[in-house]
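Note that one protein chain of the assembly has been removed; the remaining protein chains are unaltered in position.
Going by the order they are written in, the chains are A, B, C, D and E; count residues from 1 in each one.
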Amino acid sequence: MSELVTFGETMLRLSPPDHERLEAADEFEVRAAGAESNVAIAAERLGTPSTWLSKVPETPLGRRVVSELRGYGIETDVVWSHRGRQGTYYLEHAGKPRGTNVVYDRENAAVTTAEAREFDIDVVQDAKVFFTSGITPALSSTLRETTANMLKAARQGGTTTAFDFNYRRKLWTPDEARETLTRLFPGIDVLVIAARDARTVLGFEGDPRQLAHKLGSQYDFTTVVVTRGSEGAVGWHDSVVHDQPAYETDTVDAIGTGDAFTGAFIARRLDGDDVPTALEYAAAAAALKRTIPGDVALVTEEEVEAVVEENGTDISR
Amino acid sequence: MSELVTFGETMLRLSPPDHERLEAADEFEVRAAGAESNVAIAAERLGTPSTWLSKVPETPLGRRVVSELRGYGIETDVVWSHRGRQGTYYLEHAGKPRGTNVVYDRENAAVTTAEAREFDIDVVQDAKVFFTSGITPALSSTLRETTANMLKAARQGGTTTAFDFNYRRKLWTPDEARETLTRLFPGIDVLVIAARDARTVLGFEGDPRQLAHKLGSQYDFTTVVVTRGSEGAVGWHDSVVHDQPAYETDTVDAIGTGDAFTGAFIARRLDGDDVPTALEYAAAAAALKRTIPGDVALVTEEEVEAVVEENGTDISR
Amino acid sequence: MSELVTFGETMLRLSPPDHERLEAADEFEVRAAGAESNVAIAAERLGTPSTWLSKVPETPLGRRVVSELRGYGIETDVVWSHRGRQGTYYLEHAGKPRGTNVVYDRENAAVTTAEAREFDIDVVQDAKVFFTSGITPALSSTLRETTANMLKAARQGGTTTAFDFNYRRKLWTPDEARETLTRLFPGIDVLVIAARDARTVLGFEGDPRQLAHKLGSQYDFTTVVVTRGSEGAVGWHDSVVHDQPAYETDTVDAIGTGDAFTGAFIARRLDGDDVPTALEYAAAAAALKRTIPGDVALVTEEEVEAVVEENGTDISR
Amino acid sequence: MSELVTFGETMLRLSPPDHERLEAADEFEVRAAGAESNVAIAAERLGTPSTWLSKVPETPLGRRVVSELRGYGIETDVVWSHRGRQGTYYLEHAGKPRGTNVVYDRENAAVTTAEAREFDIDVVQDAKVFFTSGITPALSSTLRETTANMLKAARQGGTTTAFDFNYRRKLWTPDEARETLTRLFPGIDVLVIAARDARTVLGFEGDPRQLAHKLGSQYDFTTVVVTRGSEGAVGWHDSVVHDQPAYETDTVDAIGTGDAFTGAFIARRLDGDDVPTALEYAAAAAALKRTIPGDVALVTEEEVEAVVEENGTDISR
Amino acid sequence: MSELVTFGETMLRLSPPDHERLEAADEFEVRAAGAESNVAIAAERLGTPSTWLSKVPETPLGRRVVSELRGYGIETDVVWSHRGRQGTYYLEHAGKPRGTNVVYDRENAAVTTAEAREFDIDVVQDAKVFFTSGITPALSSTLRETTANMLKAARQGGTTTAFDFNYRRKLWTPDEARETLTRLFPGIDVLVIAARDARTVLGFEGDPRQLAHKLGSQYDFTTVVVTRGSEGAVGWHDSVVHDQPAYETDTVDAIGTGDAFTGAFIARRLDGDDVPTALEYAAAAAALKRTIPGDVALVTEEEVEAVVEENGTDISR
Partner (left out) sequence: MSELVTFGETMLRLSPPDHERLEAADEFEVRAAGAESNVAIAAERLGTPSTWLSKVPETPLGRRVVSELRGYGIETDVVWSHRGRQGTYYLEHAGKPRGTNVVYDRENAAVTTAEAREFDIDVVQDAKVFFTSGITPALSSTLRETTANMLKAARQGGTTTAFDFNYRRKLWTPDEARETLTRLFPGIDVLVIAARDARTVLGFEGDPRQLAHKLGSQYDFTTVVVTRGSEGAVGWHDSVVHDQPAYETDTVDAIGTGDAFTGAFIARRLDGDDVPTALEYAAAAAALKRTIPGDVALVTEEEVEAVVEENGTDISR
């Protein structure tokens, strides 16, 4: 029985190697990539049995995605569909000033037609935590409803609900996002949100500590985590705010850092850690993720612990 | 001024290397691939200045396609679009009994919204030959109309019209194809069609010579070429049927063979060759194409001539 | 609940790309490879829920193997070990006259210490078929005993036992193999054996039909399948011998062909097919396997059926 | 009609991947690389229609170069030659203290025999700017004359002449360079020169501002740009000196940075920008170039503008 | 002390992977390739200590060549030169009808200035066999003289001289070759020549047996081997002609087949085999070479023997 169940879209991520431009690429690296499966995998790697729910086209591409995710150790409980595409995105890695660029090609993906009644809702209600992110309801009006229904079902089953705000400006406007997502807030126990999104989408002001406090107070969240990129995160719980700096890291691939953070945070909370400790492990998992190519935090518990305990060495032999 | 103008969709073709399955691919080779651009390039390589018309998304992927085609020497006269996707297809190469498999992901491509009025119709009317294929009207109702309008405009400008029947069962049913394409036949001077399509889509019977004769007689074509894969082709012109066997070839990539054939045939006809001679060059270009990875017949005139003259050697040094 | 449970070693297979020699390789392709996991995967691909049992080192290499196998859809129920290596083998592909060459480096693998009591024997006894091969007892004296114990436990649980003779001359002598394996025969219901092994190891004589008959008569097997490489196989069941020719195939990687055959045969028998029909599917799966790089028969039921029904086309688009 | 016409050699650039040494390389990446085509492409990418003139061997290698350049969107107007090689250079990338190393193999290239009368001089005289660099006259005595003749023809046609000093110590001595290049100065309107070259080849002294001023005063240039690597550039125009710092950049490939700078500068000047604004865009294009593998500044106008406006984000999705 | 000493040019061979065209290549595989070093290596692999003499530029490219050759086990005794290029050639592999194509870029290589007095002639005179080929004197007038001098010195030292005619039409005309090479014939003991060259360059007529006989009679050779590609070879010795058919082989790379043949023939003769036996081993080495990518026959004595004894199996494990 999985303790964590996540729901969302996982795409094929296509990226040219070695900083090449998409425009000049003769080759793409292929990987499965999606916020909610990333979170499930990060949690599984830290010892939490996890399941990812989704709707996937019954094509070699859909099977490609599920196969890779299954290889990472999580359970995949998917509705196989004969309609709808496998969503993809094209990713171009670069440093300053070019920056990493994403071209989405995910419209009309099979998952956009997923309805709550297509899934075995017991899986959600038997879990300890249900997780999805703000990307899911941004993908279609059907998914907007499905997200609400899944959160409601989880709540009814006594399952804790966790949610990453994950605003994506290439999917919808701040106004659309705010209106849709704040409507979901009452059904959410644990909110993870980037400080930037709290400001530009939700309109809050202040430093991350203040943002966490305001969010926690205004809505009825149990826990709020405000992330601030390379500067770490802030956790609000029981009206107390905890600061967690980021660990130093040599970034190879920044995509999925937030998901590693969230998955590790959930895993450690499920394991009984208090919020400050869980934040430490989350930050360590996030730092390790940045050294690994791909979306996925392919880490071990020992590695995460070593970072927390600062036992890192340059070469281990 | 281009002598040949072609119109149609060019996709990004994504294929795993070394016979790997799509389902297990960690890498895709990326190439531009489309019947009409293939034909333009094959003709250009044999000395006919050629232009490809299309509608392409203003994204790195759209630019990727146009850039590759331009590198092959043709002119690209495209409408850049801010709506619609870059069509893609996934290709898995294999021998018997697995066979080569194609997964289309080309719905809602930018080109599906292309209307005749978006193009500079002078380019078509100033050319000697206008070419498109049965794939184009299969892509959208808009393109069905656009194809008809382009053929009409060409005819009005005194431009010869050439058309490859190119039935694709993953795009539409035989009934849909027959109804749509036979309606275009009155506007077509030169028809290229696979014997298989003549039988299963158009319902003709007989051997390729008979098919060519029946097609040429029933509709008002100037020239009909019936292709029959590895067994060569048959050309019908002025009520005479010409047999053209295929040249022996060590196939590396069979995709685009027919387009190489058609492009070379058009180029040689424009250059003044009679139909039997043009068929010889067409078959030679097709045989060479099969030795080259990708959709495109990256051949030289000298090579095609050497095949016709059977001057091939094993190693030239 | 898995219907098929297999037990054996899965190695890391390291092979230079593009027919390069091991001696000159600068790069190895890495894949999981083992007869018993191959059989489980082939059966799973044809619809039989399957589990692979083994003992694997708790290292990145051990996890690498399990992760790949899990990605193919089977369950992996492994004992993680802190002692013993991950077995590897080096593979060099070539045609005639060089031939494909294998360099084993599998001594002292973790699996060589696996004892029956380390596994949840219910998994075996609740399955419909238990499978292992003659490679397993060749690996260590412990495994010799474990194989016998697993077969015995299966029999006790009412689970059908299937066994591939799989003689490997780089592991032991014909005498050693004969002595060990014939001792296991009484516990085996379904035997798969290469005609060559029946002759050179067991000392039988005659054509494959005769070999199958003699084996079936002399020992108390329910079913005997004698394979004869590119010439197909012969099945003996209820005293009747069935001939199954091989399907034509363009071989890319011959390793794992027999395992694909056996896995498909088991899957179809479990699905209710009679022996001649199961042999047909087995031969089709084997033919498809040869077009796929790696040890694993990454096929679909539809593809296997299409081969049986000879619906193959050159290009499907 | 192209607004910018450039003339010079473009080589095949062969470089081992991943910082490997030439001495140990088993693989070379292949790219077209030449200062004058780089400048044309950078200008084209910023909206200036550009043509590159050269003489190229009629071989697969010569066609390889022209094909790649054409793919970048510029016009290529080349004399195809049956004599002379395709020039190549071998490039080894490394950081400190090894440094990036270049092994030229460009002697007897076809271009070294190019004479002005082989080109359609109208193309030059109808352009707004003609550009070449100090590399061209360093390649042969014929090219020394041709460079002078092309500059003279441009001047006669009312075309502005732009010149990058581009001293290459592996091609000639400082004395040879100074003598040849200063003789060309009277025919040049816009000079781009590295501060280092102004000092060690031309013998000027002072900081970059002083160098720009002295060069502008002593010779009759309209505009002088003195570049100083990672510290930016200085522009002198109408007796005023403008400082342009470099933008921060994560360098992947430094080759072609100066050409990106010059091409962007020319494009923006042609577009009507004043010198300080053009320098800003030039510095932005140069910074982006350094993040892109290969010689060529495969940037978009939007990206360059975003750098100038400092709108860069880490990940755009 | 080496028993075999060879002298000649070894080039960098640059070839696009996977049948790609040179014209479209983004990547080249890099290998050392030269007839005389190939012969030395083939002989060394069959147990004959061998040395390769040449003149090589003191550059990373020159060192690249020597390093690879040394890795194959032979001694390399080279004159390091500060003048002259490292010769290269570009190779495009293809089957019928395209064929394998070679673009030489070897003019002005360092080796073209090599004089006999630059080498330690004792190395030649202490060897049992000295070998060079008709390529060497084709490269420069200096090398024409050097070849003659080296052969003369060998003869004076009592060293047997062996020579492969190796006519290359991209280097010189048949007339030039005939005139130069026949002048060397009096100094040659063992001649290897393709039947095609015997006919088109030397003007002999007849089948390979007749060619061998005529050559052996007309000139004063001890041994003549006439090769005829995939149909085997004919050896003439002591006025007796021996037929040697070719072994069946799945060709991956045909370049270097003749050199493998010659090297193995020399090695076996040095080892005491009679001509028919040496021809068998030569044909076996040649067949194995064709399964190996690159110019070099990276075989073992055991493999060659296995082919001769027809012990080949499909998979050895």
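Assume a contact is a pair of C-beta atoms (placed from the backbone, for glycine too) under 8 Å apart; a residue touches a chain by one contact, two chains touch by 3 or more.
The shown structure was predicted, so the numbers you read here are calculated from the model rather than taken from an experiment.
Shown chains touched by the missing chain in the whole complex: A, C, D, E. Remark: the omitted chain is touched by one listed residue; of C:47, C:60, C:158 or C:245 this is C:60.
Contact residues of chain D toward the unshown chain are 18-21, 23-24, 89, 94-102, 104, 168-170, 229, 254-255.
Of the residues in chain A, those that touch the hidden partner chain are 17, 247-250, 252, 284, 287-288, 291-294, 298, 303, 306-307, 312-317. By the touch criterion stated above, the residues of chain C touching the omitted chain are 14, 21-31, 59-61, 63-64, 67, 85-86, 88, 90, 92, 101, 103, 105, 107-108.
We take it that only the chains that are shown with their structure count from here on.
Each step here moves to a touching chain, and the least such steps from chain C to chain D number 2.
Taking each chain's centre as the mean of its C-alpha atoms, the one that lies farthest from the centre of chain A is E.
The chain with its Cα centre farthest from the Cα centre of chain C is D.
Superposing chain B on chain C by their CA atoms means rotating through 120 degrees, a value rounded to the nearest 5.
In this assembly, the C-alpha centroid of chain C lies 45 Å from the C-alpha centroid of chain E. Centre-to-centre spacing of chain B and chain D amounts to 40 Å, using the average Cα coordinate of each chain.
Distance from the chain A centre to the chain E centre is 62 Å, each centre being the mean of its Cα atoms.
Chain D has residues 26, 67 in contact with two or more other chains.
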